[in-house]
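Report on one structure; see the data block that follows.
Excluded from the complex is one protein chain; the other protein chains are retained at their positions.
Coming up: chain A.
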């Protein structure tokens, strides 16, 4: 693998240019030369991110039909629709690295590509719409804000737009929980239960602990990743520990504390075995999520074929007209 730590005599002029751009914290653009490993890492990361947006639509889309007020229904529809939009920008960003959206989609539905494990947990109640917005989108924002400065231009620019919408999503999630928490006993119980279920999975969204995250170092050297998993996780804990008080709810972790020495927030142990199990496909909803994506793709094949055939016929007609003229 070519890395930024290669010895100078191995470097081509192109590699030197790439290294210089990275050292200056400048942007790499699609037409620039880049090491294969950089291209591969980014393709994997951006496509996984896109897949996460698309699979992540499902747990929330399930509640569109049952949203308990028309205003909430409209907001939820807009939110899930935004996620489809995010998937589209991200697939486009990944395509600039030379892999087609079709290939990425095929990899997803064949079960070869990964997406964020969090979406393999079920959204059992309406309060999950709040907890997903507050905790899952909140963790996503904590992860993604630094990605706005990622060295690969199209990715960084896509993230700027996505982060703006995500912060709206987080606010609306927070507001759902706030309303429930101030509501009836049953509503408050529903809210607390959802926070209890989504807390640990959302902390695990930042990825394994730093000493068990082999790819992080290279991503940081390439200015793709700016902060370590544990650093981001600690910041996120510091954020939600304050917000949960406003909600009038509690986090299911009595070991959260601010470490004066390190200046960092700490939390109780997380079940990394569960994380690995879900990642390996053995979570509560892995099979269901992929099946639904596959069904939508397969059932829609004839529609995409029709659109392509129509476009081809129209193009042929235009050519005929041109020749006749």
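Here, contacts are C-beta pairs under 8 Å (C-beta built on N, C-alpha and C of every residue); 3 or more make two chains touch, one makes a residue touch a chain; residues count from 1.
We take it that contacts and distances are computed from a predicted model.
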item	value
Record-based protein name (UniProt) of the chain missing from this complex, from "Outer membrane lipid asymmetry maintenance protein MlaD", "Ring-1,2-phenylacetyl-CoA epoxidase subunit PaaC", "Acyl carrier protein" or "Oligopeptide transport system substrate-binding protein"	"Ring-1,2-phenylacetyl-CoA epoxidase subunit PaaC"
Given A:38, A:126, A:155 or A:275, the one touching the chain that is not displayed	A:126
Residue of A:22, A:42 or A:61 touching the missing chain in the full complex	A:61
Touch with the omitted chain, as defined above, among A:99, A:187 or A:286	A:187
Touch criterion as defined above, residue of A:23, A:84 or A:220 at the omitted chain	A:84
Contact set of chain A toward the excluded chain (per top definition)	54, 57-58, 61, 64-75, 77-81, 84-85, 87-88, 91, 126, 168, 171-172, 175-176, 179-180, 183-184, 186-187, 292, 295-296, 299-310, 313
